[in-house]
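Heads up: the structure comes next, in structure tokens.
Left out: one protein chain. Kept in place: all the others.
For subunit A:
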Amino acid sequence: MKDSNSETIDFGYKKVAKGEKQGLVANVFNSVAKKYDVMNDVMSFGIHRLWKRYTIDCSGVRSGMKVLDIAGGTGDLTEQFSRRVGPTGEVVLADINNAMLEVGRDKLRNRGIVGNVRYVQANAEELPFADNSFDIITIAFGLRNVTEKQKALESMLRVLKPGGRLLVLEFSKPVLPVLSSAYDFYSFNVLPQMGRMVAGDAESYQYLAESIRMHPDQETLKGMMETAGYEQVTFTNLTGGIVALHRGFKF
């Protein structure tokens, strides 16, 4: 086995040892967990709700299904899935970060989402579930922070039921050059300032902007999903490619 500390991987624009990334990402999310929801609304002007809603509408979720929401954080997708799968289904909210999981759990319980939701602290690269156990797996704005993305995609394929689908909602590359430069200005100049003002933490939001740039673009991620073994992989650009929704099936 290779020594994971000898290889490097990107953490935003910085190169860090593979073994370190997980801890560094954890620091970011420990820092932003409490303000995560309000920051999402402020940064995306509320559009993240529409991206998530689009994901739900594409998921084909039915009552009685088993859904895994990886990197589910504060539970936005879990909440909607829970209403849709009903009492006979189950939603598992998994996140590697306990602080985020706590915020999600409190939020959902306060909203009366109980009974069909389970909370699991798990690493997406090594999901602690049996093979073929979920009808739908979603990972929204989470894959970017995973150290070994390919390994995570393979792990998800393993726990997906045959006929099930994976939905990856993640920041991507804007299609139009004009939009791209406006978006760059926004990400590197406005975003960290907003982070400082609202969450009192500019660095974490600097990381957010950088990690988005380092994330594979639409075609690359599609290729990665195909390599992992997903079939009929397609993607849809949302808001001009700022975000893309990738879909893949397991047969």
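Keep this in mind: a contact is a pair of C-beta atoms (placed from the backbone, for glycine too) under 8 Å apart; a residue touches a chain by one contact, two chains touch by 3 or more; residues count from 1.
As a convention for this text, contacts and distances are computed from a predicted model.
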Record lookup, UniProt, unshown chain, options "Imidazole glycerol phosphate synthase subunit HisH", "Ubiquinone biosynthesis accessory factor UbiJ", "Fe-S cluster assembly protein SufD" or "Carbohydrate ABC transporter permease" -> protein name "Ubiquinone biosynthesis accessory factor UbiJ"
Per the whole complex, from A:V42, A:C58, A:L179 or A:M194 the residue touching the absent chain is A:C58
Contact with the hidden chain (one of A:K18, A:K35, A:R84 or A:R213): A:R84
By the contact definition given up top, give the residues of subunit A that touch the hidden chain. 47, 49-51, 53-54, 57-58, 60, 62-63, 83-84, 86, 236-239
